[in-house]
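Missing here: one protein chain of the complex. Every other protein chain is in place.
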Amino acid sequence: MTGSTGVLGALAAHLLGAGGLVLPHLNYSTILPELILLGGMLVILAASALSPRPLPTEVYATATVGLGIASLIASLVLWRDVTSHGAFTAIARSIDVDGFAVFFLVVVSCILIVAPMFAAGYLRREGITGCEYYVLALISGSGAMFMASANDLILIFLGLEILSIPLYVLAGLDHRREASGEAAMKYFVLGAFSSAIFVYGIALTYGATGSTNLAEIGAFLSRNVITSNGVLLGGLALLLVGFAFKVAAVPFHMWTPDVYQGAPTPATGFMAAMAKAGGFAALLRVFVSTFPTLRTSWQPVVWVLAILTLVLGAVVAIVQNDVKRMLAYSSINHAGFVLLGLEAATARGIAGSLYYVFVYSLLVLGSFAVVAAVGGNGDADHDISRYRGLGRRRPVLAVGFAILLLAQAGAPFTTGFFSKFYVVEAAVAAHSYALAVIAMGSAGVAAFFYLRVVFVMFSDVGIAGASDVSRGGGEIARAGAVAAEVREQDATLLGGAGASAVATLVAPAYVAAPELAPEGTPSEPEVSVSPWVTTGLVLCVGATLVFGIWPQPLVDFAHQATLIF
Amino acid sequence: MGSLDSYLPIFILFVLALAFAGLSIVASKLLAPQRPTSAKEAPYECGIVPAEAPPQRFPVRFYLVAMIFVIFDIEIIFLFPWAVVYNQLGRFGLVEIIVFAASVFFSFLYLVANGALDWGPVKRVRPVASEQSRTTTSTVRRVGHGTGEAA
Partner (left out) sequence: MIHAAFLIPLLPLAGFAVLAPFGRRLGNPLSGWIATVLVAASFVVTVLVFIALFRQAPAHREFTQSWFTWFAADRLNVGAGLLVDPLSMTMATFVTGVSALIHLYSIGYMKHDPQFAKFFTYLNLFVFSMLMLVLADNFVLSFFGWEGVGVCSYFLIAFWFDRADAASAGKKAMIFNRIGDAGFLLGLFLIFERTGSLQYTTVFSRLGHVGTPSLVAIALLLFLGAVGKSAQIPLFPWLADAMAGPTPVSALIHAATMVTAGVYMMCRISPVLHLAPDAGHVIAWFGVATAFIGATSACAQTDIKKVLAYSTVSQLGYMFLAAGSGAYVAAVFLMLTHAFYKALLFLGAGSVIHAMEEDQDIKNMGGLTKLMPITAVTFLLGWFSIAGVPPFSGFWSKGDVLQNAWAVSPALWAIGAVTALLTAYYMGREYFLVFLGERRWSEARPTETDPSSPGYTSRGLHPHDPTWHMSVPLVVLAALAVLGGLLNLPFRPNLDFLERWLDPVVGPYLLQTHFSAGQQWLFAVADAALAIAGVGLAASLWRRTTDRPALEPRFLYMAWFIDWAEDRFVARTGTALAYFSATVIESKVIDGAVNGVASLVRGTGGALRRLQTGYVRSYALGLVAGVVALVAYVLVRVGS
């Protein structure tokens, strides 16, 4: 033992002797949101350990919401600093404090404010006591924040792991349910696999550029014209794989449906929102701000990824009868839309992507919250037939869900419309016409399966079968494609932007078309909604409508975030 | 890459470790008497000849304790270099290690509170609701071959 200590000591002495130990100046205020989350997490953990009897889940939820609000305030303070003093780096240049980072800090904070509300009701219903969900959510959130503000590939990797590992556990939170454990296992194995690939990508990038610091890599690339360095491009490719896995881009999406379906539903919503926020934050930063010189190399890859993601997400979602699984595929489709902004690689595109991620986070959280409520005890049955007549049994809940789904479909007067509009507009402005057309086509297809749920909710008759219904989907796809094609021809933005709007307006006619088979007296599942879930839904739906009718503040926010890049 | 020579000590450490391991094996091969018996060939279990095949399923508690041990192991490994350069790190180092130790400690607290170190009869932290659907056959199916959930 003494021997090894001696060697270590010599090693340390060697390191210190060589350059002296340079202590980084730690400006804790720059990572205050992360610190709030982690510190609060520890407090919750200690409280749960030390309290003589188990605390009710609502206590933890309240604490988590409070922490989310605190970190939101801290983020907004940072936003003020950034807008008044400009962007800066901190903590040995490994943390970027710029508009882009703060935007994601805000997004993550918002997710953390809303997600616990949805979890509280669910956890109580399912009898899952303890602070685990909240603690894991907080850790995961801090990981996403680190990913967003990291200026170093190593820190991005750390953030990625801090983000992911809690998600693996969250997926398996309900260990009494077989599917939950299976989801956790799948997610973990594949996630670890992709992390390894990601680290390998970092290694190759380091080998090619001599640094893991994004700023230094950028500087190196601007000094040296490297266009076809196999090592660098290989590293870039592997980094892309790592990110693509996180954000569930095709063909690295295969875990998504199984994990989303198996995980406890509030965990699914959280996972869908948080993993995409963190993943896209780092993906956009690394590719757009660090590797712009290699754009000609990565753009085609992103182009292919985007198309595959858009098409597969929409097409496979059509044949799903399980709403939870359908939403999983729809989230893949959404990832494709965000990739549109990346492919454009313009300020407009990035702003569009940011806006999309923000909007999507709230939509997906709210949607899965409704799924959790309708799923009922056991969280196992999410067949679309459970939604039949929901509009009559729980009109307010059904209308809220309908709004969220319509927003996801891109209906006007919701945030969803603008989010799709901005990314497609950016794609058109960047002359990616084919991509824009495919995106609108996929939006048309997607409109179908969202509206199918809406239709089922507000009709008291059963649907004759998925095959009949999906026949209409083709028509919608066609309508969307036609509308999008019109757009390409004249390239006038507003006219074509209505494509998804058109699709959503046209679609109900087709959705209503399939033969309706009145069923006997189906057993109608009880749906209970706790006040917590109601509050969260009001927030999500409210934001969707308010910013759908008055989009300017959010748009400005996203736009400014890219200005201070 | 000129900075590579700063990794020389690590390389030396690797070589030393390999050399030690290799030397040990080679030395024992060379020096030890080689008279095998069936008792000697059997898997080591506290020196007592096993009466039956070892059980397939270990109590999960073993793993929990092992993992907790690993966590503290890692904490100690961090502490070694920290202690070496403690004087240079100064107050910064103290704060950082306290943060680190506190994180680990709080987690440990959580584990203990949840009964991770409890031996003996299982104390249920969480009441297990008896599932209506759970029957003998379902349990058998569950324990038997898992049915992969395909799309």
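Just so it is clear, A and B label the chains in written order, and each chain counts residues from 1 on its own.
Here, a residue touches a chain if its C-beta (ideal position, glycine included) is under 8 Å from a C-beta of that chain, and two chains touch if they have at least 3 such contacts.
These figures come from a predicted structure and were not determined experimentally.
When the omitted chain is restored, the residue from A:F104, A:F118, A:Y134 or A:F252 that touches it is A:F252. Only one of A:G66, A:G127, A:G181 or A:G234 touches the absent chain when the whole complex is considered: A:G234. From the options A:L26, A:L158, A:M185 or A:A347, the residue with contact to the chain not on display is A:M185.
Touch with the hidden chain on the side of subunit A covers residues 185-186, 189-190, 193-194, 197, 228-230, 233-234, 236-238, 240-241, 244-245, 251-252, 254-255, 257-258, 297, 300-301, 312, 315-316, 318-319, 445, 467, 470-475, 477-478.
Quick note on the criterion: only the chains that are shown with their structure count from here on.
Rounded to whole angstrom, the centroid-to-centroid distance between subunit A and subunit B, based on C-alpha atoms, equals 34 Å. Chain contact summary for the complex, subunit A toward subunit B: residues 5, 7-12, 14-16, 18, 21, 23, 26, 38, 42, 45-46, 48-50, 127, 129-130, 176, 178-179, 182, 210, 257-258, 261-262, 325.
Across the complex, subunit A is touched by residues 1, 6, 9-10, 12-13, 16, 80-81, 84-85, 88-90, 92, 102-103, 106-107, 109-110, 112-114, 126-129, 131, 142, 146, 148-149, 151 of subunit B.
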